[in-house]
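With one protein chain held back, the other chains of the complex are shown just where they sit.
Coming up: subunit A.
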Amino acid sequence: MAFPHRPDAPELPDFSMLKRLARDQLIYLLEQLPGKKDLFIEADLMSPLDRIANVSILKQHEVDKLYKVENKPALSSNEQLCFLVRPRIKNMRYIASLVNADKLAGRTRKYKVIFSPQKFYACEMVLEEEGIYGDVSCDEWAFSLLPLDVDLLSMELPEFFRDYFLEGDQRWINTVAQALHLLSTLYGPFPNCYGIGRCAKMAYELWRNLEEEEDGETKGRRPEIGHIFLLDRGISVSDVDFVTALCSQVVYEGLVDDTFRIKCGSVDFGPEVTSSDKSLKVLLNAEDKVFNEIRNEHFSNVFGFLSQKARNLQAQYDRRRGMDIKQMKNFVSQELKGLKQEHRLLSLHIGACESIMKKKTKQDFQELIKTEHALLEGFNIRESTSYIEEHIDRQVSPIESLRLMCLLSITENGLIPKDYRSLKTQYLQSYGPEHLLTFSNLRRAGLLTEQAPGDTLTAVESKVSKLVTDKAAGKITDAFSSLAKRSNFRAISKKLNLIPRVDGEYDLKVPRDMAYVFGGAYVPLSCRIIEQVLERRSWQGLDEVVRLLNCSDFAFTDMTKEDKASSESLRLILVVFLGGCTFSEISALRFLGREKGYRFIFLTTAVTNSARLMEAMSEVKA
């Protein structure tokens, strides 16, 4: 139960410094607007801000009142207004409407916009167009790395996924490069770099540029973290690794995320979990001793653990019977507090488990998992298709139906046209015709496609190629090769043995490989690749895999001499997920770490899961 780390496992660097850094920078920025001011905060920034500061800190720096940025006129009577926002067009329009209303009323105030993590030129353009450029001062708060846990850093940028993987907008790549630069300034240098994916390669190059421009800072220092691994959520243009993110999660932390949505490292447990009339916001991280022991476990092991824990607790409380006064005094002063803490955590997680069980029973989770596994292995495709169809007909959750269709599409390399049409029609009838736009998005992102006869494609390709200059031709051909992908998932899955052959039962209590995070059915592709590359310390021998991933141009390694790196640091690995990673992947790599004596540190643009991916692609916001 709750495997301990190997005794030789390296210590993790202390990332709390990142919080201090972000807080101090914010304070500095607030002081740039001396005197009393009201602060308008974008909703998406509230939780991250809560993790590094609190109201009293803001008050100390003369923040008077706090408002949420929303489309309502501001009631603030303060002479100075400060806006803390993500660089989004709609925020600029909101600010412009406030400032212009003031102007009309003949009122003068001071305005300051703090963009986090950086400002975009498009935002400045809007300020200029709205005639308020110069009336507001702009600053950047480079708060792009939030330590959510001892081994997890999040950029809290869920929009990275849609912006890059759907729209092809590269605006967050520089933000990633800056974050990597900061990490290497504080914890670097990183002697071994690996990466795969188009976005990973761009981020890497931009980061290297930054390092060259400001070189000398990390030279001559001993590396703390031996390896850094960058990879795209959809690793290749063929996006086969979306499979991992599309599967139902069955390790505890992932299941809690799928069921209750972990937001910025904390979760709202409703009355059904707390067995009281109030909801409770709970931080989920290594500090929660009960959670820490079950977070990476397959859900089926969690019950046993919790009941063992409950029995132990009972026994400890029972000890107080028959104590004399002195012993009782000791017990109360020394142990009671800890026991009560444990008691509280235990009842919370038991409540969460019950609630998960209830919900999963209702949605017939077993059938669902069965279908997912059939899709992964590629058998009973017809049965799975009609399962999905029925899901749609019965108006079961639109997100769930969409997820299953995508899983079918990626594993089968597109739906056969007849199925595509009929599923799409039924989907539109069940969930609304405007989802036509969602289907168009999914097709563009390569998540849900229709199998096309190869020759039509070649014809279009040659027609377009004639139009383009030599320089651009290569890029266009890339784009086409992504459309022309063949059934890559099966080939890759076979090549990397992602679906382990099992004789008899897969023992989830004593997992033998990373597949346990999906009940023994599937090893996450991202994690398998990391495992393979770390073993080889390069991409050597993985040519076929890289080719199948359409990533021949986007797999790279960069090694420097390792003489300065301690053997301990060489077992610390920073994995950077561009476009998000799931708790299942984190659990799988933690498992690999325990097996091999590594420790992994995760940096992700955001923690994601299947529902978030589908919502990002959905045109109709729920």
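The definition used in the following text is that a residue touches a chain if its C-beta (ideal position, glycine included) is under 8 Å from a C-beta of that chain, and two chains touch if they have at least 3 such contacts; residues count from 1.
Keep this in mind: contacts and distances are computed from a predicted model.
A single chain of the complex does not appear, and UniProt lists its protein name as "Spermatogenesis-defective protein 39 homolog", one of "Pyrroline-5-carboxylate reductase", "Superoxide dismutase", "Alpha/beta hydrolase fold-3 domain-containing protein" or "Spermatogenesis-defective protein 39 homolog". Shown as candidates are A:221, A:261 or A:536; the residue that touches the absent chain is A:221. Checked against the hidden chain, the listed residues A:52, A:294, A:523 or A:572 yield one contact partner: A:52. The chain that is not drawn here is touched, among residues A:30, A:126, A:179 or A:492, by A:126.
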